[in-house]
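Removed from the display is one protein chain of the complex; every other protein chain stays in position.
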Amino acid sequence: MYFYREDLINLIQPDKPDPEAAKVLQEALGGQFGEMRTMMQFSFQSANYRGKDKKYRDLIRGIFLEELSHVELVQSTINQLLNGSGDGGAGNTSPDGAPLDDPVKTGNPHHYIMGAQASLPVDAGGNPWNGSWVYAHGNLVADLLNNVVLESTGVLQKSRIYEMSSNKTLRETIAFLIVRDNAHQNAFAKALETLGVDWGKIFPIPNYDLNKYPECKKYVDMGFHNAQFNFRLDDTLIGEVFQGESPSRDGGTLQVVPPPKGYPVPTMPDMPNEHSPGLSDLNN
Amino acid sequence: MYFYREDLINLIQPDKPDPEAAKVLQEALGGQFGEMRTMMQFSFQSANYRGKDKKYRDLIRGIFLEELSHVELVQSTINQLLNGSGDGGAGNTSPDGAPLDDPVKTGNPHHYIMGAQASLPVDAGGNPWNGSWVYAHGNLVADLLNNVVLESTGVLQKSRIYEMSSNKTLRETIAFLIVRDNAHQNAFAKALETLGVDWGKIFPIPNYDLNKYPECKKYVDMGFHNAQFNFRLDDTLIGEVFQGESPSRDGGTLQVVPPPKGYPVPTMPDMPNEHSPGLSDLNN
Amino acid sequence: MYFYREDLINLIQPDKPDPEAAKVLQEALGGQFGEMRTMMQFSFQSANYRGKDKKYRDLIRGIFLEELSHVELVQSTINQLLNGSGDGGAGNTSPDGAPLDDPVKTGNPHHYIMGAQASLPVDAGGNPWNGSWVYAHGNLVADLLNNVVLESTGVLQKSRIYEMSSNKTLRETIAFLIVRDNAHQNAFAKALETLGVDWGKIFPIPNYDLNKYPECKKYVDMGFHNAQFNFRLDDTLIGEVFQGESPSRDGGTLQVVPPPKGYPVPTMPDMPNEHSPGLSDLNN
Amino acid sequence: MYFYREDLINLIQPDKPDPEAAKVLQEALGGQFGEMRTMMQFSFQSANYRGKDKKYRDLIRGIFLEELSHVELVQSTINQLLNGSGDGGAGNTSPDGAPLDDPVKTGNPHHYIMGAQASLPVDAGGNPWNGSWVYAHGNLVADLLNNVVLESTGVLQKSRIYEMSSNKTLRETIAFLIVRDNAHQNAFAKALETLGVDWGKIFPIPNYDLNKYPECKKYVDMGFHNAQFNFRLDDTLIGEVFQGESPSRDGGTLQVVPPPKGYPVPTMPDMPNEHSPGLSDLNN
Amino acid sequence: MYFYREDLINLIQPDKPDPEAAKVLQEALGGQFGEMRTMMQFSFQSANYRGKDKKYRDLIRGIFLEELSHVELVQSTINQLLNGSGDGGAGNTSPDGAPLDDPVKTGNPHHYIMGAQASLPVDAGGNPWNGSWVYAHGNLVADLLNNVVLESTGVLQKSRIYEMSSNKTLRETIAFLIVRDNAHQNAFAKALETLGVDWGKIFPIPNYDLNKYPECKKYVDMGFHNAQFNFRLDDTLIGEVFQGESPSRDGGTLQVVPPPKGYPVPTMPDMPNEHSPGLSDLNN
Partner (left out) sequence: MYFYREDLINLIQPDKPDPEAAKVLQEALGGQFGEMRTMMQFSFQSANYRGKDKKYRDLIRGIFLEELSHVELVQSTINQLLNGSGDGGAGNTSPDGAPLDDPVKTGNPHHYIMGAQASLPVDAGGNPWNGSWVYAHGNLVADLLNNVVLESTGVLQKSRIYEMSSNKTLRETIAFLIVRDNAHQNAFAKALETLGVDWGKIFPIPNYDLNKYPECKKYVDMGFHNAQFNFRLDDTLIGEVFQGESPSRDGGTLQVVPPPKGYPVPTMPDMPNEHSPGLSDLNN
């Protein structure tokens, strides 16, 4: 069973509204290597787990739990990028112009039609998230290898997204996720180490120095690339795998730690032009 | 942030393996009105919530939290229906026959190819779950109405699934979910009552006496059709909506209660023919 | 603007319930070469028509109008095949068995879960109808050639469906549609004749004698393979194309005629196990 | 059976070509809450109708008939927005530049590649229309509730589309559809009233004064928000439901009326650069 | 069995980077009438061929073989259009700006996120290639007619793409493909001529003078519109169909000829910002 405390796992860095950044950041939410995929993939792998060696199950589930918070973080970041991206307008008075016209030309029009300037379960190209991207093969080595690929490609794509926008709201969240995906890459790589693999110097994928990105450096300095947050309210064997020398060239020691302290879940403004929430005359 | 205790929200009732029941039950997991849809829909609606009236957000999020446990419950139930559905075989010795041939003729072949006789993110027809089924309109009344429809159709389809199989494993889980979906139908209907709607006698949808299904009656007797479990570790305003007279003809008083005590998460057997988990010579 | 008279374009031949026939017949409704495709394709081609030569537009639209009735006919035929395919049951009393279990094993389970034993917008494999199958190229020759292929493949697939089932309900509707698709094949082939093509002896596709199928022979004897029904309430130039010698080896003269007299739209029985329509205590 | 008179249900207001408006307006044609969805959903619900209470079937079918005209109206409006959006060019002479280059940068490139600057069965994001969006549950209350949600979300999204563009061609058609969707919202809400629901003051959704939009006001003044056009050539019981006090705060009396007088179906210009219709040397 | 020599079937014409041209050109690769479709369609038709008349099978397979080279040519052309479209950057140093921001605003963002500024199996709208577009009906006349439509629509869409961009890289490849698709249109049209069809003057579709496009004229002068390259290492009967008078108004004699001499497969530059290939410290 799942429990919740109303806290984001990381802060939302303010910057100017940016519908194009919002469009691109959707990849990290509803893309093939985004947080909805990791969340659902680890959900299926942990529920469908076969065999008695519970430490690997606890590892997979432990990362699944964090992905739930990542989904919420990316949803909130996209919302922040969209807030104020069009003239909020009056909504129920006659508009003189088309206050939403400009921002939607090169953004995702569904951000304005389907949602009230809010996140959607789609990728950067507007394609809806698809269950066929979730792999739970049931063979542990195949699943762990798939997870290494998933987390590595996640970092690769997020590194590219970082370089596609200078918006600070986007970069802060992406940088946090890059560092966390590095930790998860380490987790699954380490699990395969316990089964005999020596990764040499191929990690991290992609092959770069995280500290060159200033937003990443901050989280590396906090040790987030070698830590796994523990969201279990009961005991877990995750520490039997996630321990010892990092499999990455970045070195360091893997360690299970308590979750971050938490950051405020945003209260988002009304959006009259989007008829959101649209309660003005009703709710009294 | 999300936390976890390794407990299922309800028990898994044992019965004989039944791949056809497993195929049909996928609708309740990866179908348009299944638990993955409700989980993701309420995730997006709560993260994208606009406006200051937090009690509705807390209501939506509260039900989202329960859906996380429902996903796990249905995954585990499908797994139970598949366990033993083919000859487990020896896996790495030469087979004389085709031990998996019979069960897959009228089941979902992907249960045996993609997963190791385990649940998949697909519906009863084998179509993958799709993000375009998730609605978060941003207009509160539209969202609540959509949620009423979602939960009502969920009950309707689950009632039909109940009558499609006499397998006790399937029926126990479906019956629990029918009663819980009734509670969620009540929750969203009640939220619209606070905005002025009087539903008359249309609920529950479909129009039947839950007590006629013996497995449902047990949960009704426990008051589960009028209760909402509280999975929050901090405060919540959910009780400002979920209270008072039920909007259903079944009557009673809506009440926020602690979660169920929890039931064991199954440890599933090895499946050598499926090469699952496939660690025999590796993990030592 | 579109008008309606409550009449089916052809009769529904009674025979025993047959969920497997219903599953296969879905191809003629929601498949790539089914009636939803022809209906929408000709809708887009007539609305998007460019140029002054209205007779081709009137031809395309005239066939579009008939396809609307074909959609309704196949929906009703599938419904007839499903009516009574499971024990209707009591619905709101406790069932002793699983009255719907047997018929769904080799049928389409969504016929029992999504619809109340009724037609769906899907193909014989259960895949949903998709807009990417609709072609309106805007180049008249390309559109007409595509339509020839569409109608020819429609006949080909329906001839195969005819041979996949001996159910009379299925065969009567399929036979009517085969003969009508022959007429539409003739219509688009004739339109290309007016632009210079001589088809030799390749039509009809597939290459067979319609009269060998007894249900088809009846409609051929009525001249339905060379007739185009006129559903226009105003004038139309369709007769400037649909006239003269048939482009088919079957010969005869193409002729625009009034619509069939019409057949009763079925009133379908309640289905308590499916909670359909589910009004018993409400509607009074 | 379906009949046709070559008339649009509303006028096409001329304004400048606008490929971005055309892209966005596709949502009202091929989107999840667009006219293709309403048309097909009501088609399936009326064909699959169970039970003897024909007045609800006649209501659903009556609205289905109007949606056929709405599809044609939106197709024609998109075409009008695309006509002239690129240099028409010579087509079969050597071009000096790329006359279509500019307009396609922020429009939907398929409008220029797949169609000859004409409408497509896709949504504003370019995703093809999908049959899985059509719901015909077979349970009358569930179907009516779904239809209320469908029409309400249709109005909500169209109100947003209205504010996304100041193009008069787009706004006139969208305003007409907003008012008509209000009437259909009223129709399904009223049907649920006859089954016992009192909607309070939640309608219309979204919560605004239609008269603030000048194009809408014109149609409200004509009573179009409380009227249902009757496209039946035979008798119908629709008036037994669609009558009496409107369930909306806008008040007024629901009334079945004859269809509008009709407006000319456009004759669209040749588009040599698109090779449309491409008959110059052939058709003589 | 398939063999390979590292040569492109045509040259890549250099011009400036152009992400919008790359986006649009994807239609010719992963669109419904693009090279992946023709390649797979002819693969299935030749493998599934029934009957003894091998000359038609050899014709279909012969064109399939050429499509393999077309896929490679379009992939390479898209890559050329993307090379240098964003600041290559340093990749593993801290970026000051967002070097990829501008080019992706109106391009396909997946070109920068999923691939390292490289081709994708998607169409111009970003929709992934889909197997449901492949037709292998098994009826030879239906298959040949479908292939005529496929090649004709391919030319039609490519002619439109030509006019959508003045980029020389795009135009050279498109012009080559237009002329080759004309040859393939001729091939399938000729096959139907051997079965009795006289096409009159409808080909080529679209109806234009290829020589008006200067890039096309060059290939027409080389006779490429009436030639079929022979990629078979053993004997083939293709010449029994592909011979004699062209079915096109352009006239000439169809002739099977050896493949082109071949052009260099590009060696593409590193792309540090995309972490491609990302081997710098590893591969030594």
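In order of appearance the chains are A, B, C, D and E, and numbering begins at 1 in each one.
In the analysis below, contacts are C-beta pairs under 8 Å (C-beta built on N, C-alpha and C of every residue); 3 or more make two chains touch, one makes a residue touch a chain.
Remember, it's a predicted structure, so these values are computed and weren't measured experimentally.
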Visible chains that the absent chain touches, using the contact criterion stated earlier: A, B, C, E
Sole residue of A:L156, A:L170 or A:M271 that reaches the chain not shown, by the stated touch rule: A:L156
Pick from A:L59, A:V148, A:V241 or A:M268: which residue touches the chain that isn't shown? A:V148
Contact partner of the left-out chain, one of A:N182, A:N207, A:N230 or A:S276: A:N207
Where the complex has a chain not shown, which of E:V24, E:L59, E:L81 or E:V122 is the residue touching it? E:V122
Missing-chain contacts on chain B, rising order, are 89, 91-95, 97-101, 104-106, 108-110, 112-114, 122, 126-128, 273-275, 278-282
For chain E, which residues reach the chain that was dropped from this view? 1-9, 30, 36, 40, 43-44, 47-54, 61, 65, 68-69, 71-72, 75-76, 79, 114-122, 128-132, 134, 136-142, 194-196, 231-234, 259-260, 262, 267-271, 274-279, 282-283
Which parts of chain A face the unshown chain closely enough to count as touching? 32, 127, 130, 132-133, 135, 137, 139, 141-142, 145-146, 148-149, 152-153, 156, 192, 195-202, 205-207
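One rule holds for everything that comes next: only the chains that are shown with their structure count from here on.
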Can you name the chain that lies farthest from chain B, using the mean of each chain's Cα atoms as its centre? E
Chain ID, smallest distance between chain and overall C-alpha centroids: D
Approximate Å spacing (C-alpha centroids) for the pair chain C, chain E: 36
Chain centres from averaged Cα atoms put chain B and chain E apart, in whole Å, by 47
At least two partner chains per residue is the criterion; list those residues in chain C. 114, 122, 127-128, 130, 132, 137, 139, 141-142, 195-196, 274-275, 278-279, 282
Just say which it is for the chain contacts: an open line, a closed ring, a star, complete, or other. other
